[in-house]
Every structure is written in structure tokens, then in C-alpha cells.
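My questions will all concern the structure given below.
What you see is the complex with one protein chain gone and the rest in place.
Each chain carries a letter (A, B and C) given by its place in the written order, and its residues are counted from 1.
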Amino acid sequence: MADHIAVRTLPLTGFHGGSSAVRLEAAAPAERISLRVRAEDVAALSGPLGIDLPVKPKTSSSDNGRTALWLGPDEWLVIAEGGSDVGNSLMQAAKNSGALHSAADVSHRNTAILVSGQGAAAAINAGCPQDLSLKAFPVGACSRTVLGKVEIVLLRTAEEAFRVEVWRSFSDYAFGLLAEGAQDAAV
Amino acid sequence: MLLIHCPYCEEDRSELEFRWAGEAHIARPENIAAISDEEFAEYFFLRNNEKGLTYERWRHIHGCGRFFNAARDTVSDRFLTTYKAGLPKQVLPETGASEKTVETYEATEGDAR
Amino acid sequence: MRRYSVFAVAREAMRAHKGWEAQWSSPEPRSAYDVIIVGAGGHGLGAAYYLAKEHGITNVAVIEKGWLGGGNTGRNTTIIRSNYLYEESMDIYEHSLKLWEGLSQDLNYNVMYSPRGVMMLSHNTHDMQSFKRHINANRLYGIDNEWLTPEEAKAYVPVLDIAKTARYPINGAALQRRGGTARHDAVAWGYARAASDRGVHIIQNCEVTGIRRGPNGEVLGVETSKGFIGAKKIGVSAAGHSSVVMEMAGVRVPLHSTPLQALVSEPLKPIFPCVVMSNTVHAYISQSDKGELVIGAGTDQYNSYSQTGGLQIITHTLDAICELFPIFRRVKMMRQWGGITDNTPDRSPIQGVTPVPGLFVNCGWGTGGFKATPGSANLFAHLIARGEPHRLAAGLTLDRFRTGRLIDEAAAAAVAH
Partner (left out) sequence: MSASSNSGAYRIKGAGRLTPARTARFTFDGKSYTALEGDTVASALLAHGVHLLGRSFKYHRPRGILSAGPEEPNALIDVSRDAARRQPNVRATVQEVFDGAKIASQNRWPSLKFDVGAINNLFSPFFAAGFYYKTFMWPREAWVKVYEPFIRRAAGLGVAPTEEDPDHYASRYAHCDVLIAGAGVAGLTAALSAAATGQSVFLVDEQPQVGGALHYDAATTIDGQNGYDWAQRTAAKLRAMPNVTVLTRTTVFGYYNHGFLGLVERVTDHVAKPGKDLPRERLWQVRAKRVVLATGSIERHMVFANNDRPGIMLASAARTFLNHHGVAVGRQVGVYTAHDSAYEAAFDLKRAGVSIAAIVDNRPDPSEALLAEARALGISVLSGHAVTDTGGRLRTSSMTVARNGGGDARKIAVDALIVSAGWTPSVHLFSQSRGKLRFDEANQRFLPDIYAQDCVSIGACNGTDDLAELIGEAIAAGGGSVALSGENRFEWTGGMIGAAEGAGPDTTVKAFVDFQHDVTAKDIRLAVREGMHSIEHIKRFTTNGMASDQGKLSNMHGLAIAAEMLDRPIPKVGLTTFRAPYTPVTYGTLVGHSRGELFDPARKTPMHALETAEGAEFEDVGNWKRAWYYPKRGEDMLAAVNRECRTVREVAGVFNGSTLGKIEVVGPDAAEFLNLLYTNAWGNLKPGKSRYGIMTREDGFVYDDGVVGRLAEDRFHVTTTTGGAPRVLHHMEDYLQTEFPHLRVWLTSTTEQWAVIAVQGPKAREIIEPFVEGVDLSNEAFPHMSVAECSVMGAPARLFRVSFTGELGYEINVPADYGPAVWKAIWERAEPMGACLYGTETMHVLRAEKGYIIVGQDTDGTVTPDDAGLAWAVSSKKPDFVGIRGLKRPDLVREGRKQLVGLLTKDPNVVLEEGGQIVVDPNQPKPMTMLGHVTSAYWSENCGRSIALALVAGGRARMGETLYVPLADRTIEVEVTDMVFFDKQGGRIHG
């Protein structure tokens, strides 16, 4: 039933905001898995995923369009940019490892907001209590944390650029708060 | 707003990322189905509620997600240490409600006779 | 005791108020008393008063670590109501409310009990179900509590925003008209004065450091910073510090002590006519006679005896206040503070005998102890005098945590779906 192939409706469609100091945009859809692995099996997963799972807190690693974010001692968020519209290559890759792990497809659970510009950190600090100075939160640093009244995963992709991963039903709120933060960061 | 050292993230983070999870080192009885009503009440309800050094659990719920243990002075709210779940109770000198900690703002008040 | 009256005040006005006597005496402790009450808050002082007044026991000391009324009695937001759900709760809070109604006259001290109404806002279907459950139970128990439509609620509190577009629109409210507020300090002082007048010793700045026990485990008295003081019976009414005091007798109680925060605004001309509470958005507000908006904030999540707490508790509460009452956004917070509440697993108090002969406990009032002051004190006096609980407090025993017969007011308000 070709006429019945479902099309995706992305959260944050039509959202735009920012200020002279901060650019806010919805990230493109991506594949994501929540990956849980015991320390002894980390290496076994890294190969099939094509990326070294970082083992140092608050760090990420990135390769071939895939990024693995350390979220906890046995937990990673793995994001693959682009990826297929149906099916999840990361799930398959993890499965192929044969190692003991848990992978759950969360591609649609999360969405992401890209925050960039000289006021990016200040905009995020409108609701995030972490120290986002480059010293404390260098490029590549990542952390699950809070933004106002919701939980986010924050990844610094460049000195003045962050990726804010957020559950889809909280994304309106997160975007709205970041928009206000962006406005204030430009003052 | 407390500043809490997460032993898994190896960093101090804002209390906003954490959830308090009650007194630490209360193990669920192995033979829970067989214990008496008194023992159950003791396990489930009775708490030390220390004034002074307390051992408690926190979860870095909006961080790494891990439960861990902390030793804190409930008078000064100062953390003495935090350590990973499963580790034995970290023995620390009893601080009590000592002179060094100021219990309340009113500690500067004198005697009322 | 010199009676207070408008005539007495007028007479004193003529002579620069030089004739007033101390409201309570500050004696040195005797070597022993029939009864010692630990904690000179409203509950403890009141219990001493009722011991003297209703049970003829006047050889009583109330021992206080700091200054009388300086604990939660002097730190709360003074809400008074009795529209609880369970019979055990209704019994004690309604007993209390009835005593409030005549308390100023009974004590000859104006405690400014002001039945201006306590309104609880309903924001969704679950609130409505829960409130109606309360209202029906209250009515059949003889306690006033009524359902209001949003429009009726607005008529009672004109500054209420009942727009359907609000984030959590108001779909009705429960109102207890006899609920209200009182002047917290006056309650402590009024009881202290009346108890002192009946011969009760109020010993301030005297910290209890131990409870001495006899060969059969029975209490013999208390060790204090002023030395040992003997007693046949000891009543512990130490609010947030109950665990600490009970531990001295080797009794563990199911409590955890957490800071509860509150704040007041700068004084304003009358704008807010009653008490409004919203459990859904966590807002509790009234206006004092001085004109301050008195706002109850939340508790910090952790055990603490510090009487301080995090700023986020305050901001969270003000979010809700300003959402319900947007006109208050430009009002200013003048003072914030915290008190230590002693919370039980079922959020209902413990009043009863303990495993230690002669030791009685009154604790666990959590965030709601002020409203219970006269009733709790009155029944605690009965317990101490008779050695067994009054019918109205019979369900508040420690034993309920063994049997599972909890009085779970909090669970009864469980979030649905």
C-alpha cells in the first residue's frame, strides 16, 4: 500500500528564534540509541558501532557522523546524523556486537536544538545551572542536566555551539526558554 | 541550593540535578518475607534522622542517573564525603552539632531568662 | 494574673504603661516536677496549660532549649483548618478548630484567630474528585467545607485569575469558611502567660541533654544544661527535634526532619481576603494583619536541622503564586525563612505512649502543626494526665507503623492516572 507510507512530522517544526548573539535552530532528524554496557564490554561495542565509547565522565567521542556521549558509568547516548528514515542502523550495529548490552531506540524520543553564537552559553545558562565556561565545559564535553524545569543532554560542539537534546514533548518549552535566554544574552 | 559531588561524574553539581533518596545503608532484609511485623516496621519506617553526621543516599537523577551515598552534617548541611553505591559506610569522625557549626541564624542570640 | 481588657489598656495608657507585669515568670527550675514537657512551642505550652486547667496538675515544667515559641510556632504561615479526610484527622483538627474559636477568651489573650476562610483550588478532574471526597466526608462528620464554582471562588477572592487559558485553569474550589489564620506568637505567649499564671514553670535556654531512666526503664527525669531535673512523667513535644530527644530515651520514631520555607512580602493595603492553597501548583498564600502577603513555600528535599534552605524552593513557589495571581508579579519579597518540620511516613502526627514507661510523645505534625496547636495540646495533656490517649487521639499511636493502619492523608491526595 504505497499510498500508506507514513511521513514524519518533526517536533519543533516551524520554531525559530534567537537574537543578534545567539542562533537557535532545530536539528535535523537523527538516529539515536540509549546504550547500556558494562565496563568489561565497552570495547566489544565500540568496534561494531564504529566509534570509541568514551569512558571519562562528561566526555564524548565523534567519528563518521556518529557521536557517543558519556551519560553515566554504563550509559551512552549514541547519535548518528542523517541515517535511514526507517530502521536504526545503530540498533543493528549494537546487536551485531554479540556482547552483553542494552540498546533502546530513542531516535524519536529526543529531538535537538542547536544553539550557537557568542551568547550561546549565556542563553543556555538562563536555565541550566552548570558552569559552561570553556575551562569547565570544553568543546566535546557533554552532560545530562536540567534546563529550567526540564531535563536535557547538553553537548558542546564548538566553542560557541551546543547541541541540546531534549525529549520531544519538552522541546517547545526548551526552545521557548532558550529563545528568552538568547534574547537576554544579546542585551 | 546545595553543591553535591557526584562520585560517578567526579564533579560538583547543583542540587537541581539530584534527588535525595533517604537514609543510606539500610539493606532490604534477605529474608524479607519471613521477618516479623516489628522488624518490617523497623526496616521500612524507622530512621535515625540524625542531627549532625548523617549517611544518606542521593541519586544524580538529572545527571548520570546513579544512586550514591553521602555523609553530611545536617546542622551545617556540609558534605563530608560522597561515595559510590555498594561501598561500605565510610567511617568519619562524629561532627555532631558541634560549636564549629552554626545551627541557625539565631545562634547569635543570647540567653533569654 | 492581671486581666487584659480595653479598660486595662486605657488605664495603663494614662501612666505610660508602667504598670504591666511580666506575662510569664522565669523561675529557676525546681529539683523535680510531676510532669516535664520538653519543648516550649504552642503544643508544649498548651499541654502544660491544659494539664493545669483541666487535670489539676500544676507542678509542671516546660523546658525549652531556646526561647519560647521560637520553633515552628513562630515560623509558620498560620493556616488553620480542619477539612481533613480521615476520621482520625478530622477528630483532632476539628477539636482544635473548636478550641481556636474560643481561645482568645479562654486565655484572655487576643490570638487574633481570624476565620476568613481557607480555599483550596481545584485545577483538574482529579482535584475535583479528591476535594468532593473531602467535602462529603467533612459534611457527614459535621465539619464545614463546601464546593465553589470558579465564579464563586472569584467572588470570594477577587484577585483570583479564573481564565480558562491559564496553564492550570481553576475548575472549582473547596472552601472552609471557619478556616483562617491566627497570630502565631500570640498563641505561644498566650499559653505561656496562662500556664505561668497557673503555676507552670517555663524554663527557657535550658537544653535537655539526656533522659534518665530507672531500674524498670521508667523515666526519672531529664539531664539538662541546668542540671538534672526529676519528673514522674515526661512529654516530648519538640517538633523537628523530636527524633533527637526521643533518641535520648532509646526510642526511635519514624520521622524525618526537613526545612520548610516561607516568605513574606512588604506590607500592602488589604488585597487578599482569605487563605488560598493550591496543591497542584504548590502555592499557599494569605495576607497578615500587618499587610504582608504570607506565602508558604515547599520543603527542601533532604533531612536538615539548619532552618535554611535553597533559593529554588522560593522561586518555585513564586512561579506558582504569580501564575495564579499575576498582579503580584511586581510585589517584593521582604523576608524568607525556614523551620524544621518533623514528618512521618503517612504525614499524620504521632501522639501516644511509648515503650518507655512515663514517656509520652507528641510529634510528626509535619507542615501542619500550627492549626492543631490547641487540640493537640489539649489531648496531649489528657494523655499525660491519664496515661492513655483521649478517644479523639486514639488513632495517632506509634503502633500504627507496625500494624499498617496508617492515616495517609498524603496518599489520599495521590496523583491520578
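As a convention for this text, contacts are C-beta pairs under 8 Å (C-beta built on N, C-alpha and C of every residue); 3 or more make two chains touch, one makes a residue touch a chain.
Just so it is clear, the model here is predicted, and its values are computed rather than measured.
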Against the hidden chain, chain A presents residues 1, 4-11, 19, 29, 34, 36, 74, 86-88, 100, 102-110, 122, 125-131, 133, 136, 148-150, 167-170, 172-173, 176-177, 180-181, 183-184, 186-187
Just the residue numbers, please: which parts of chain C touch the chain that's not shown?
4-6, 8-10, 12-14, 16-18, 20-26, 66-70, 74, 87, 90, 101-102, 104-105, 108-110, 112-116, 123-126, 128-137, 139-142, 146-147, 167-168, 183, 185-186, 189-190, 204, 265-271, 281, 287, 289-291, 306, 308, 310-311, 314-315, 318-323, 326-337, 400, 402-406, 408, 410-417
If you put the missing chain back, which residues of chain B would it touch?
1-3, 14, 19, 21, 27-28, 32-33, 35, 37, 40, 43-44, 57, 59, 61, 65-67, 76-77, 85-86, 100-102, 105-113
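Quick note on the criterion: only the chains that are shown with their structure count from here on.
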Examine which chains touch each other and state the graph shape they make (line, ring, star, complete, other).
line
Comparing A-B with B-C, the busier interface by C-beta pairs is B-C
As a quick test, compute the distance in whole Å between the mean CA positions of chain B and chain C.
27
In whole angstrom, what separates the CA-based centres of chain A and chain B?
33
Check each residue of chain B and list the ones that touch at least two other chains.
1, 16
Residues of chain B that touch chain C when the two form their complex
1-2, 15-16, 19-20, 22-23, 37-38, 40-42, 44-51, 54, 56, 72, 74-77, 97, 103-106, 109, 111-113
With touch defined as at the start, can you tell me which chain A residues reach chain B in the complex?
57-58, 71-73, 75, 129-130, 143-146, 151
Listed in rising order, chain C residues that touch chain B in their complex are 26, 66-67, 70, 204-205, 241, 243-244, 247, 252-257, 301-308, 310-312, 345, 401-403
